[in-house]
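Each chain you see keeps its place in the complex, though not every chain is here.
So that you can tell them apart, the chains are marked A and B in the order they are listed, and the count of residues begins at 1 in each.
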Amino acid sequence: MTDLPFSKIPYGGDWNPEQWARPVWDEDVQLFEQAGIDLLSVNIFAWTALQPTEDTYDFARLDEVLALLESRGMRACLGTSTAAVPAWLATRYPDVMRVDEQGRRHRFGGRHNACPNSPAYRRLAPALAGQLARRYAGRDVAALWHVSNEYGGACYCPNCEAAFRVWLRGRYGTLDALNHAWNAAFWSQTITAWDEIVAPNELSVQGAERVTAVQGLTLDYQRFMSDALLGAYRLEKGAIRAEIPDAVITTNLMGTYRPLDYRAWAPHLDVIAWDSYPSPQDSPAAIALRHTLMRSLKGGQPFMLMEQTPSQQNWQAFNALKRPGVMRLQSWQAVAHGADAVMFFQMRRSVGACEKFHGAVMEHHGRTDTRVFREVAQLGAELRALGNVTLGARTPARVAVWFDWPAWWAVENSSGPTAALHYLREVTALFEAFHAQGYAVDLVGPDSDLGGYGVLASTLLYLLPAGAAQNLTAFVEGGGVFLAGLMTGVADESDRVFPGGPPGPLRDLLGVWVEEVDALPPGETNEVILQGGLSGTFGCTLLFEQLRVETAEVLGTYGRDFYAGAPVLTRRRAGRGQAWKLGSSLAPAGLRVLTRALCDEAGIEPLVPELPDGVEVTRRDGPGGQFLFLLNHAPDERRVEVPGLSGTDLLSGEAMGATVLLPPYGVRVVRGGAGA
Amino acid sequence: MTDLPFSKIPYGGDWNPEQWARPVWDEDVQLFEQAGIDLLSVNIFAWTALQPTEDTYDFARLDEVLALLESRGMRACLGTSTAAVPAWLATRYPDVMRVDEQGRRHRFGGRHNACPNSPAYRRLAPALAGQLARRYAGRDVAALWHVSNEYGGACYCPNCEAAFRVWLRGRYGTLDALNHAWNAAFWSQTITAWDEIVAPNELSVQGAERVTAVQGLTLDYQRFMSDALLGAYRLEKGAIRAEIPDAVITTNLMGTYRPLDYRAWAPHLDVIAWDSYPSPQDSPAAIALRHTLMRSLKGGQPFMLMEQTPSQQNWQAFNALKRPGVMRLQSWQAVAHGADAVMFFQMRRSVGACEKFHGAVMEHHGRTDTRVFREVAQLGAELRALGNVTLGARTPARVAVWFDWPAWWAVENSSGPTAALHYLREVTALFEAFHAQGYAVDLVGPDSDLGGYGVLASTLLYLLPAGAAQNLTAFVEGGGVFLAGLMTGVADESDRVFPGGPPGPLRDLLGVWVEEVDALPPGETNEVILQGGLSGTFGCTLLFEQLRVETAEVLGTYGRDFYAGAPVLTRRRAGRGQAWKLGSSLAPAGLRVLTRALCDEAGIEPLVPELPDGVEVTRRDGPGGQFLFLLNHAPDERRVEVPGLSGTDLLSGEAMGATVLLPPYGVRVVRGGAGA
């Protein structure tokens, strides 16, 4: 990692002075000081202002903004402003606008709508980034570079189609290889010339949301489009790097954002930065999973919480306020999971257009004698008081959960076996089982180093890239405990089903094969009767694989239906480890029993022996010490036993012993001690 | 008002002889006489018949139709037939067809689909209207002119886009002013040349139904499109007026129809005429609101009920029959609220195409020995017996409720704070609280004269045009009682939020400001605990504003959640009046208590002291006397006490005293007496 150039957790967020008159700026920096804010994301959406015509740049206002920050000792996360193209650009180069899933060329308006393969965009966006870099090179105020904003979406225009064909030629070399990968003989979809390939939208193979006529084509387009947007990022990054060799360059990601394979992006980001906008319905575990995923992208390197709302959002259906203490709690939750920065969207609410109802540090009323501002300032003070002790600290974990974008795409591209299959829901349920019991967890994928883990748990490990089976086998034989869940080992990287059917290359390791897979409507359930050392009977839903055992032992059978008694949970010991297979979607209580059993087998202890409902625990270790984070997501007080704990809560300064009291929405950051 | 040229309430409706052979016409006029029908809307959809080619007109059949009516002493509401363009016109001038929200140019078929900025339409429609006017000028049978039909919808074609740019130039003068109004610096949406402006449809800024990337642009397009359709109307009106200087010219409106700002239309209509198609689920108050809105468009001038179904509709999901007596009841309800005409769609059911299942005076069976025909004829007899006594009578009201199209558009264009926010639902609930207690109510807007009102109640008074705050302040200081509800005073006419936040320029008047607004899903509620002279605790939902009191007194606080105890209802005395502010959506029972309190403060009495459930009361005063209308919407008998009433029920001829008995679905029209 490029070290982040900060001596405390930077605190701040998006600031858009281009929307305001100069006197407001002065008021704003006043407020920043009051609230302990020291890092501002600026210049996120100002392309037209910076470049009012193709041949004119005007940096006067940005100069002034940066000078103002400099004068107060604040610093900038400096945007390149390329996430919304100027009206003149869209008018002059209509092909900068995307063609959508329905095949419609869009026109000017909104943001995040530039085609990543548009020649004009690929010329003008990096040119602007380069101009900015040249102008502000060597200025300490520019702490890091924020390229574009929340990359996303897709385009299906002729430029993209042409680029896709080139991309495919690079991937497959020959049409024979491509036709084989796509199983194009099915429905006579065979491609006989590269130019016959069309982008997979509603005018070609795409039907209702999740159905495509050619899974391989759609999956490749998903990869291609993720790469194409990454390509646009890299052009800008390159333009900055050319001017400032040691610039810290990133863009803001969006957590579990399906369209982009962030694992492929991570090597090109100097630091992971992401925007956390939980819905009021999200569980703490669902939020934790996103932090964990973002942290895991660069092997555990601390990340930046680049955006969160101080109060409420505007684009949810019902934009509830964060209850008192919740913004603080969620901020510390980010830090607990590895964040080394806490940032908001936004400093001041815009007076008009799309986000005028989005929360901000400064609301339309412009007052500081308010709950929200008080909470922001209180957190600012806490962060200042904390100083640098946690910076760079890692979050050690011996449990890993599998998370893989191409598998996500592929299972949801498929027609069948059930429309109720949602990748994220299944993975979150598995993650939550560990999380709720206080285990430290990482998220890993096909290219991850599994070295340090004792348990690797997965579900919907549907795609097995070349080499993955060997890695998993080596993991198990080396002593790891591996759980394969639903629909494991179904297909290769092109979504071609493995000969012999699931679990494909993992059949030897798991010692089972799958005879049939039943799919029942949401209300219809079965039950898993545990045995072989495990006990209990738990509900299961969604899919019901009937396992045929070859070399495994049976640890659970179905309780009902014509496959009552058939195996649904098995274990095979291999080398020094174990390979488990689960054939249904187990209810949460069952998943907890199962995940605890896996950890017990691997000799992994949770961070605290008994985690009360609603409480979250993590640990960070770093040069500044060892920090136990205890977070209470419940609206009531909670008491946690941490045997042997002896340390200080860095937020309250209180000494902490083996019994920790957590107020409603309360947080403890305890340095030192045996518990951690 | 142009006086309507009738000596009794005209009775009739749409008659389409062009769909029938001549012998049917003769049968029809026979039926008209039998049913007391004397006014027929003709020539509504006959453009192709009247003008079979661009260069040929053929009025022979229409001559014959009018002569037939004339011969029976009946009269015509004479259509211009321009609401459905001929096939030849659409074929020859494809740009007469609209481009829709999805950017698709439509082709021939259906109605209400001409682009109001199409050069061909703007030439040929007024030409036809002018031809008709020239031909039938001076003919008494042409009682009034019915231009086109139910204007509505929108177009996004290049002609509209060009006209929009001209319209914007007229509104803003400069791009700087436009960019400021739209807060275009947000997301770098700044316009640098007029030609860069694009119509706001799904290809540009419009997303899902209610979300746009640029609220100011969308709001202006809504204004522009309402104006553009009005422009098309005015072209036809001008063509008629040029031939017949004293013609009574109008078109049929549609009540609470969102796309058109009928307040801007009203000055161009000689009389308000509208089509009432309540769904079976609509409450009597919801129907009453529409009548009241239509009546209020021209300051209380009597209006025409231009269409209603005698029996059932065909375009609802489930087209229930109007129960026996309900058509009569709803007809008298229209008169009770100010109608001076009662008309149906339609005289005879068409035998094919879209509305073949829409009710008519004469059904497909062609029989008169039926319930529906009997009810139609009975009402005809009643109207004839009533004569001219109620014509021109006004409906005096001292309570006004705020209703404003641009506010409607703007709150529903917004992203946030809640997708459950429906302008009409909130305004209807407020209206209903007065209505259910027997208060006479008007609907007013920014340009209304508030002179005669004692109470002005509002909710979602979201947009405050220039001058509105002064007017409201003057109203209060002059002795009025003003209620500001949810989201009051948020933004200016361009949906730019006021500096200082809501209630913006009304902050001094109301003596409060809004610190936070919580938005919870439909099932989650809070409660309002009344105090300060009021009492009771009532549920509230939707949005929860936390008021910060400056100079107001607190009359209600929240009962739950972290803002329990925070003010939600306040009052500030100012001058001789009072300014109340309510910060949530109060349950109906609470709204009744609140509205009664407002009226008590203003010294306003309801028309009867205690209105039984399901009964509606209105009063009309005119040269023919004072008329108390009592309408029973319940399927059971009701008894109403009207202290001091002494008069005659004009329908039954019965003498009425202080106790009025209303049969199921029964109506009393009592002339004279103290009660009224």
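The rule is simple: a contact is a pair of C-beta atoms (placed from the backbone, for glycine too) under 8 Å apart; a residue touches a chain by one contact, two chains touch by 3 or more.
As the structure is a computational prediction, the values presented were derived from the model and not from experiment.
Engineer: Total subunits of the complete complex, with 2 given?
Structural biologist: Oligomeric count for the entire complex in this file: 3 copies.
Criterion: only the chains that are shown with their structure count from here on.
Engineer: Just give me the whole-number Å value for how far the CA centre of chain A lies from that of chain B.
Structural biologist: 49
Engineer: Considering only the defined contacts, which chain B positions touch chain A in the complex?
Structural biologist: Touch residues, chain B against chain A: 102-103, 181-193, 195-196, 198, 200, 202-205, 211-217, 414-420, 491, 494-502, 513-522, 562.
Engineer: Which residues of chain A touch chain B in the complex?
Structural biologist: Listed in rising order, the residues are 16, 18-19, 45-49, 52-53, 81, 84-88, 90-91, 104-111, 311-321, 323-324, 349-358, 363-367, 370-372.
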